[in-house]
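Missing here: one protein chain of the complex. Every other protein chain is in place.
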Amino acid sequence: MADLRVTLAGVEFKNPVIPASGTYGYGREYECLYPLSRLGGISVKGTTLHERTGNIPPRIAETPMGMLNSVGLQNGGAEKFLSCELPNLVTKDTRIIANIAGSTVEECAELAAMLEGSAVDMIELNISCPNVKQGGAAFGTDCNVAGAVTRAVRDACSKPLMVKLSPNVTSITDIARSVEASGADAVSLINTLLGMRIDIKTRRPVLHNNVGGLSGPAVFPVAVRMVWQTANAVKIPVCGMGGISTAEDAVEMMMAGASAIQVGAAIFRDPYAPVRIIDGINEWCDRNGVKSVSEIVGTVRPW
Amino acid sequence: MADLRVTLAGVEFKNPVIPASGTYGYGREYECLYPLSRLGGISVKGTTLHERTGNIPPRIAETPMGMLNSVGLQNGGAEKFLSCELPNLVTKDTRIIANIAGSTVEECAELAAMLEGSAVDMIELNISCPNVKQGGAAFGTDCNVAGAVTRAVRDACSKPLMVKLSPNVTSITDIARSVEASGADAVSLINTLLGMRIDIKTRRPVLHNNVGGLSGPAVFPVAVRMVWQTANAVKIPVCGMGGISTAEDAVEMMMAGASAIQVGAAIFRDPYAPVRIIDGINEWCDRNGVKSVSEIVGTVRPW
Amino acid sequence: MYKQGLYPIIGKSASAKGIFDITVLCPEAAELAQAGQFAQLLAPSFFLRRPISICGIDKQKGTLRFVFEVRGSGTEELSHLNVGDNIDLIAPLGHGFTVTDGRAVCVGGGIGVPPMVGIAAEYGDRAAVISGFRSASAVILQDDLRAAGCETILCTDDGSAGIHGFVTTALEEYLQSNKTDIIYACGPMPMLKAVASIARKHSIRCEVSLEQRMACGVGACLGCAAVLEREGREVFAHVCKDGPVFDAKEVRFDG
Partner (left out) sequence: MYKQGLYPIIGKSASAKGIFDITVLCPEAAELAQAGQFAQLLAPSFFLRRPISICGIDKQKGTLRFVFEVRGSGTEELSHLNVGDNIDLIAPLGHGFTVTDGRAVCVGGGIGVPPMVGIAAEYGDRAAVISGFRSASAVILQDDLRAAGCETILCTDDGSAGIHGFVTTALEEYLQSNKTDIIYACGPMPMLKAVASIARKHSIRCEVSLEQRMACGVGACLGCAAVLEREGREVFAHVCKDGPVFDAKEVRFDG
């Protein structure tokens, strides 16, 4: 039994596996399979200041070893999260990461301020949602804007702050350095790659939003590359995600430089994926004489 | 039997299917399966001014529904292409696209000048190779540099000029507009996405180059999105590529806005892929009452 | 409450061209299942699961029956599974039909017929099932419905079997002469829309089973939105959790 504890932005997680925001709701749908206390933490459904109904369907398209989504941050708003979801979540003995998204810098700051006194362990500032008109990716593709929104949230809230980055940029390391300089305690990456599918029978995009975010094993190599580049560009820890579906993928991502990892689309294929990955990491550590999983973080030796 | 002819940068192709540069050599390896005259054209192996030995192996890594490569433009140089390959290629009754890459703007211009008097039908200027130190992607990720190198090649050679764009950018439409303004007659996209895999046993990157270019069905949704965005941003035609492996993929890419398409990694899995796609497009057109395949270009109706 | 696991296929047959009928031994899932719910079946070479409606539930035998159409390469791969193979499924999922103690009419169009078998069985001779198909060669499940004691009314578009015409005409006719407390329907959107308006006209309660592109299947990802109208405002419900069965009054049939 290896020591699976990892520390991210000063917060200790019992293991490095965290269901990614938007793929796990608030955990309610998976509790009937295993206790949420098995998880290192949960990054909850992206929360906005006010309720959002989300995008018009269809919102899902399958792709080779992946999928597109354009849910559009459908959620009940911050008040509802704090009153209806958080009280239940805090009883689950796992770390709670509040994923927040705003359409303006002020909104992001206001959201963060609302969480200041709450029981959430960490804030994940989403500056990379590809499926919303304002804010979203617009924040994540410009160094100055990314820095400004990070600074505003940093000043509005003292919780550990992780910023979720977009892969749809020329240099993710520039964005990472900019949010680090603006007070981020960690970065998480990658959010989805912007993609599109067309139904050749109807000649309409499969997604009503026309484009959507690509996730799943298909994007894993891009995620590993960006995590490796970013971990070598900033001093703050990196939470790696993007196509992880097995314990071996998780180990690979950690060797690339991720202090913890998030599992997303893989959960749709296998609802047990997070716990299978946790058990698999433990077995891999034991087989390979790794006493503590944190030892492997960033241990890849480039040629 | 539908009319499969398409026109790209003023050049007519007998059909819209072109094996992509670097995946088909100069066609010699596939002639034993079918005559090269079946093909709309061939984008030949990337050619540099001088011979290049390429990158140290391993150069290939498999990924979910895709692959990484870091060949590094191994080729015999322009002289050898003109003296040993082109004379043979011109006898094959298919369009010849010379794919060129240089480490400096001057080198690109010199290469283009060498082709001026040659029998090649079109030049594909590669400003997006992810696997070389100088030039390569560096040219393709900055609007001004992309414009400058395009202009230099445009001035050095009167052949129809297509510029091959990198997907590893924040806005591929900005790059496309810039090369259009600098005299490109067409753009081809997407080149490979930059990715990485790590062998968790050795803790070394699978590729000796550490990172490499991701291609295959995995990237298809990203390619369709970028082709759609670019076709709507420029007036010059777009040659679409990235993960096309079936006739339906080709039709989807053309509906997104591609006047012709390139087939790459799919050839590694099925060496007959180009001809199967040509036959499949023809059948699809007949089944759907499409008289001429060029009718479907850009016909997707966004929501 | 649902289960996920690998379960053996203990029965398989081809009902009609491109239609496959498999029975899976999954006692713990069958125990929980209700008519109108669905399962997420995994075609190993594809990333997302395929949502397939439950056609039959046998809690004694501990089996679930699925009758599905080969629509793409995913369902094609599923159709290659044989008796003895294990299938990876998540079931039961979603919100099923409301069972009343009155008389029911079940209206199914094409591959919308299978989910009608489960609910019709709950009613036995208190149910009439109106099934519509393109032609005689596409007709499925009529024997099963009769075996369940239901009255069966068969329609085909080309008249090659049963009544020559649409299910909606047959429904109108049936309602003239038969007291009906509830209508259940599954099939193409235009058919559901027509059935719903007929039900409204006769002020008969109507439940429809909807389809949508789906990812998680359990209500976590909010991918499979369906457009509903509640208190005059448009809301997005989710087919996998709030559905697949919805009160027809709430459904915006034109999306």
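To keep things simple, chains are lettered A, B and C as they appear, and every chain counts its residues starting from 1.
Following the convention adopted for this analysis, a contact is a pair of C-beta atoms (placed from the backbone, for glycine too) under 8 Å apart; a residue touches a chain by one contact, two chains touch by 3 or more.
Note that this is a predicted model, so its numbers are computed, not measured.
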item: Touched by the hidden chain, restricted to displayed chains; value: B, C
item: Touch with the omitted chain, as defined above, among B:Pro58, B:Pro221 or B:Pro237; value: B:Pro58
item: Touching residue (missing chain; options B:Pro217, B:Gly242 or B:Gly257); value: B:Pro217
item: Interface with the undisplayed chain - residues on subunit C; value: 44-45
item: Contact set of subunit B toward the excluded chain (per top definition); value: 22-25, 28-30, 32-33, 45, 53-67, 69, 71, 74, 206, 216-217, 265, 267-272
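The working rule: only the chains that are shown with their structure count from here on.
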item: Topology of the chain contact graph, where touching chains are joined (line, ring, star, complete, other); value: line
item: Most remote chain, CA-based centroid, reference being subunit B; value: C
item: Chain whose Cα mean lies nearest the overall Cα mean; value: A
item: Length of the line joining the C-alpha centres of subunit B and subunit C, rounded to whole Å; value: 46
item: Junction residues of subunit A - those touching two or more other chains; value: 56, 61, 63-66, 216-217
item: Sites on subunit C at which at least two other chains make contact; value: none
